[in-house]
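First, the structure itself, so that you have it in front of you.
What you see is the complex with one protein chain gone and the rest in place.
Right after this comes chain A.
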């Protein structure tokens, strides 16, 4: 190596040394997928394999050589602060400085947190952004290096997302939120990001055509797990600051940056070939990540090595882990299956069976009980002859003798059930909020509070017999909320796909060849038949129909409001004598803003123009007045877009049938014709429409008037016929004359 190079290399080295590697951990998840486990503590302090999630995250960051970590906490920030203070990272010489940042209660999203980071000026250079639920052994420093290297040539590369390759059906891949990435295979630039939820089921991936404009060949990837690790450049928080509507890191920020014509920033992906990274996003991934840890995919982050908790574990064949420092007491006749973790000082009685489960410290499992694929937190007692399957049981829970906990249940801290309780699958239990045990501090969520009150209030309707006579629990009722937001992954049906113990058979999203046929066949048949009719157009399936009707409902709601807005706007135009073009622009804007179909606007405009005509006594005066108004404003009808004169006449007829200006129909129509708003052919076309006679309307004045209007139209056509006949004759004569 040339000496010069060495010197500059050294300089650079010093530079890089000065720049310490920072990470930001968002401790809040801004969703409620773990409730009721998280009613009294933050999700990031839930234990996974007996160590709090946050500690796993810290461990993951420490592996990557991060030196400074900011933890952004909102809910239960005091608890998080305490946890950090007590953790081993706070000891001197840990090599990593952890700074908890309390953010305001009004921080409702990752976007808000990023804006907070910006205003506080926390980060000084490129930083790693992770969620407080990450378990990873990826060398993130490698990603940072690649990111920095890229930044040297491309200043616009602001973000590198770490993703991991996996199959579509991989257990760690969240089914409720499995995005599509479109990536340039050479530069790994992400060109398009499209979220996809299990519900509402996406029919199509929409990839912008322009991605091919600048890239010859791109890859469409639906096999990536988003690890939730982002290497951000320092300008990322400022972008959040500039775009105050960015909430979610992916759906808003990534999507926004990629679709923006103004920002001109690039986002890249880093496909991690080696290593493991996943987020505990929901109870389903909680299970899969627990299993991944126990089967050592996350090495060295395993209970017997770089374990973030305080306990040491003994690893034996078949991936059994038993606490070493405070050994568990296990009966000789108890059966311990594979992939099982048993916490410190836990007692397991005779003939108990533990299969692929995690048992917290200081637990007691009664004689003859079967714990299968369950996750039991600290200090919980399971009585004799109980059965717990595929569930998460909080700390300090008592499950008394002879109880059964079915799959998918979540049991909050301190709950007592049994004896002889029989829980339904997916039951969620917690203790009442105002129970004496609760230490409702200053930092509980008002929002959450009211929710819990609701649940408590509805307890009377719930049959609690199944919880056993000694139970103190309240039941969380599983019902879809009224304001279900289908655009968010947190919608009711989508959450189902993210919960623990959900069976693939009952809820399969993906069409593999065989097992899903029963679910999808009907829909597919529908598609098929429509496909047959017009080759490719198969958008008409049940779901889109549903959403459409919903939309129109929403439209009706806003209709009245919109109508009055249009009237106001037109009144202004009439009063202030705007030009037709200006009025049209204003109406168009209004239409965009309230998202109503064009015909509504037209309806309103026709009505407004008709009502604008003053009713006068004399026939001649009336006629001039009509002509004046139409001549001035008639063209507005065609200016607002979608010229359809036949529709215009229908709307006029419809409106006038219920209006005091019924008698003016003929004159107005004539005036329309005069000022070229409608043509002769349009009048004929309207007249021949079946709806124009108003026969399908209920008997009454409106129908009568519709009929009258139709007759007026007939007269007019008759006149026109005569006129054109004579014209033809005239022109014939003309021709003859010219010959």
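Definition applied: a residue touches a chain if its C-beta (ideal position, glycine included) is under 8 Å from a C-beta of that chain, and two chains touch if they have at least 3 such contacts; residues count from 1.
By definition in this document, contacts and distances are computed from a predicted model.
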- Message: When one chain of this assembly is omitted, its UniProt record names it as which of these: "V-type proton ATPase subunit", "Translation initiation factor eIF2B subunit gamma", "aldehyde dehydrogenase (NAD(+))" or "Sorting nexin 1"?
- Response: "Translation initiation factor eIF2B subunit gamma"
- Item | Among A:93, A:121 or A:167, the residue in touch with the chain that has been omitted | A:167
- Note on the structure: Among A:91, A:216 or A:273, contact with the omitted chain is made only by A:216
- Decide which residue listed in A:201, A:296, A:424 or A:632 touches the omitted chain of the complex. A:201
- Query: Out of A:180, A:232 or A:322, which touches the unshown chain?
  - Reply: A:180
- Where chain A meets the chain that is not shown, the residues are 167-168, 180, 182, 185, 196, 201-209, 211-212, 216-223, 509-513, 517, 520-521, 524-525, 527-528, 531, 535-537
